[in-house]
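The other protein chains are all here in position, but one chain of the complex has been omitted.
Entry: subunit A
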Amino acid sequence: MVGCSASQGEGGATQLLNVSYDPTREFYQEYNQAFAKHWQAETGEKVTFRQSHGGSGKQGRAVIDGLDADVVTLALGYDIDAIQEVGKIEEGWQNRLEHNSSPYTSTIVFLVRKGNPKGIKDWDDLLKDDVEVITPNPKTSGGARWNYLAAWAYALENNNGDEKKAKAFVKELYTHVPVLDSGARGSTTTFVERGIGDVLLAWENEAFLALNELDKDKFEIVAPSLSILTEPPVAVVDQVVDKKGTRKVAEAYLEYLYSEEGQELAAKHYYRPINPDVQKKYEDQFPELNLITVDDTFGGWQKAQQTHFSDGGIFDQIYSK
């Protein structure tokens, strides 16, 4: 499910390819226009864009296998780390831009059916007998890994850091999952269109989309007492921009995400801005939550991936016989 949209500028315009994950399509369409305008005002140069969207891991592999992305804007640092490992991106990429190179953030929330008939308020409620939980498969979906880690972090917090109990909690949680879709959009469809399950674990921006663009009167968002700060990071693909001579504009493109205009657009597309002023403006939209980070609670993505999601990891153990 890769969509490419090429906006044709006049001849001689620089063209950037932004390889991203699924839910950012509309956001970057708008942002690209804003940046092109800004760049032309600043330098007089024209810049046009191509966008490619798909599952985050799949997009990462495409870049590893030779898709000539100037910039990657993916769902997990882990997927960009994988590109770094083959040498296309230089080490330390995550420190090159502010805020872990994540210009906007989000979190994991619950989307429940209108009126919240099962009374779901927090992670504990997901384990009630008659509750069915919809979440994609963490083995195939980057988004689903955040869901899983959020649940784990909650269980850890409520059991004084007891990993055994956290494991039991998460294991129990997944017995409430009737379908493991392979991607986040698939799970949203299962919950929203097919009417399966009582609660969807979703990125906050996806939940807003389901609410505002699909059907306002059918769902509501529930924010749990504790969740995870999802940081979808961005990076310049060094090898490609050096080859194509697009480094300057590619770097400016990512930096401009931190500008007020970039932040406004992110907020408009339901991502949490990191600029305090813009944050303040949108504070009604984003409830304050107790948010943990992958770095603090799990020691970074590499470690989280190793422990939980690689073959034979804890997620596999949950399902082993």
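Just so it is clear, contacts are C-beta pairs under 8 Å (C-beta built on N, C-alpha and C of every residue); 3 or more make two chains touch, one makes a residue touch a chain; residues count from 1.
Just so it is clear, contacts and distances are computed from a predicted model.
A.B. asks: Unshown chain, UniProt name, "Nitrogenase protein alpha chain", "Hydrogenase assembly chaperone hypC/hupF", "Cytochrome c oxidase subunit 2" or "Sulfate transport system permease protein CysT"?
C.D. replies: "Sulfate transport system permease protein CysT"
A.B. asks: Which of these touches the unseen chain: A:Ala13, A:Leu67, A:Ala168 or A:Ile196?
C.D. replies: A:Ile196
A.B. asks: Determine which one of A:Gly77, A:Pro103, A:Gly186 or A:Pro233 touches the chain that has been left out.
C.D. replies: A:Gly186
A.B. asks: Which listed residue, A:Thr140, A:Gln239 or A:Thr307, touches the chain dropped from view?
C.D. replies: Considering the complete complex, A:Thr140 is the one touching the chain left out.
A.B. asks: Using the touch rule from the top, list residues of subunit A that touch the missing partner.
C.D. replies: Residues 1, 55, 57-58, 60-61, 64, 82, 137, 139-141, 178-182, 186, 189, 193-196, 305, 309-311, 316, 319-321 of subunit A touch the chain that is not shown.
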